[in-house]
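Contents: one structure, followed by commentary.
All protein chains but one are shown at their positions in the complex.
As written, the chain order gives the labels A, B and C, with residue 1 at the start of each chain.
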């Protein structure tokens, strides 16, 4: 196979144009600044920031994380500095980065989601919104927004009507039929889907007989969940027409390419940033090498190219 | 802590009395005979055999298994020798083992489930039935029996009415609310629950762009899924009054004890048998040592002893 | 004798690019493996890689055994980094080996690439039967064991894909030409083959065409190695059969190719 010289890594997520398909997963890259030492942020497709809420949140008490086989559980509890501080303290830095900035956000009520979306939409330098619907809904007994199709539809359409920015909906994987939830999100006006968020899990200390996380349960991420994530991306990509950002356990460019082949248009790197803080740049390089060695000129050709 | 001499490992699953809480997980221990070389079968709490159907099944084409980080995907496709051959060829051996024999079974239709249950119930030496409801339902467009509460209720009650043996229902973990399915199973007459079955997953070969399994998707098992399994056992044990057999990623006695503390009354060892064929006996020994070092006299004291 | 045991690495030698020869010393006395048998090797102690890896027995030397392997993925990579003194968890010997050839048969050994590992073991076993060896590889550099075969009194007929040694082209064609030029009745020959699927497939066509009998060693992803996971099946004329239990060696006519 001839080695390709002109490799086109550009992808488009709705109206949002990215220089390459590699983004960071929310909550695993802080607000970008901590990683500047390890990776040239300008090379990234996009930076997705830690989930934001209207007001700052303290999050859960420690311990908040525990390692599991090829994975980790986290129960950070969505600790964040709040949208106002984010705009004041973090956006000046992010605006200077030659990459896309995607603001991940959430709320306890539909109203909070809408207000957060409106506020973020008016900020110069934010290129898209990613709404996290794996959060408990105060109004319906703290059941996760993303597990009841009716509530899911309602909160997404409300947000849709309050922003003109590209709207990415991040689905909860803890459902019976993810492709149904994907269609609901598409119908409600999502421009793209992110999947997957963490699987709900738990670990117990057999010496103390106490849960290893203060919050009892937490979200499972890392390589352990990759097979579930790949399956969900594949199932959803057959059912919706909007692009999918694939994530869950990506630790190498091979993993990223696997997501693209299965149907993702872009990928996000999460837990792997903790292990190799420079991993995002290496994954971009690896995708380029793969394309070059296979004679593929545009990364778009890889997306959804699975042969079943 | 004083070392205990009298360690009581006996547990009871409905009417079924086991000498200890360690069973084998269906599909990972064949029909027991292959393991006789590696572990004294008489020491096991119970042997759960490979899932049986009325007629023999060829299963899926290869490749059927692929390794994933700390786990594996399988798409055996429920290959089995059929109930008749099982009774004729495998039961004579199993009857001689001084352990409980639990027949795992499934069907394509409710009628097949009932017939299989009836047939197995009349066999001398079978101590309990475990019905696998993670199988596609021919009558409703091949949707899994265990993911639609109404169908789940129907198939379980039908089986309940056709057997007097202790009936264990093995739930599918690929649902939004496992504790709801657990209650449905309890209402339908299950004497106990097994959880979890495998998570639905997938892997793609980035060189050929083909799924790594001929069946495209498969079931994820092994240590990778343990946090999800522990969480589900815990959630269900709070909601039902029938005993739970916990499984999913157990590879050591510490793992087994973790399941017991989280709410399981017994445990089943699956994938670990492939890695260490003698693991079941070691896990029994490890539970005994744990109890001895903690001064616990009955394993029943461990079950559900989590401190949240 | 238990088939689960620990063995310590005596030597782990790089032969050529990516190909290694590891010598293992079992901590206990183990059954002597037959040519075609294999071992499941745990390359590390953590939970990733999770499953043991299957490798054919290559040689058996005074209670030690050797495996010949190629680095293809993460398990074999880790294996290649093992040093003398490291201890590995092993299961085996497993599977059905090559059956002994009937009297008066001319044995034809066929090896493709690293299929030469078990074929050598068979050759050693039946060297007094003056077997013929047809051995194909990609290129001259990946040829292994030529001297060792010669010291068994076997002069390999070699082909390489790029023609850098022996005949250029695939070894099944070379074998075919040999058969057409030879006058022995086909019933006098018996094949023993191991190699990549595409080679075995071509060989089975040749066997059908020439009505040749013989045995081939198959590969398939494995979890247990002892017949219980049903993961390693291949399609045969009698339904799915397990490579680890009914195989890895199958009568050539039994395999159904897609």
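Please note the rule applied: a residue touches a chain if its C-beta (ideal position, glycine included) is under 8 Å from a C-beta of that chain, and two chains touch if they have at least 3 such contacts.
All values reported here derive from a predicted model rather than from experimental measurement.
Considering the complete complex, the chain that is not shown touches A, B, C. Across C:29, C:83, C:102 or C:181, the single residue that touches the chain missing here is C:83. Of the listed positions A:20, A:74, A:197 or A:215, the one in contact with the omitted chain in the full complex is A:74. The missing chain, though absent from the display, is touched by one residue of A:38, A:93 or A:153; that residue is A:38. Summarising the interface, subunit B meets the missing chain with residues 69-70, 223.
Listed here are the subunit A residues that touch the chain not shown: 27-30, 34-35, 37-38, 50, 58-59, 61-67, 69-72, 74, 76, 79, 222-223, 251, 271, 273-278.
Listed by residue number, the positions of subunit C touching the unshown chain are 44-49, 74, 78, 83.
Going forward, only the chains that are shown with their structure count from here on.
Taken as a graph of touching chains, this assembly is complete, with every chain in contact with every other.
Central chain (C-alpha centroid nearest the global protein C-alpha centroid): B.
Per-chain CA centroids place subunit A at a distance of 34 Å from subunit B. With centres taken as mean Cα positions, subunit C sits 46 Å from subunit A.
Averaged C-alpha coordinates put the centre of subunit B at 36 Å from the centre of subunit C. Multi-chain contact residues, meaning those touching two or more other chains, occur in subunit B at positions 69-71, 222-223. Along subunit C, residues 47-48 each make contact with two or more other chains.
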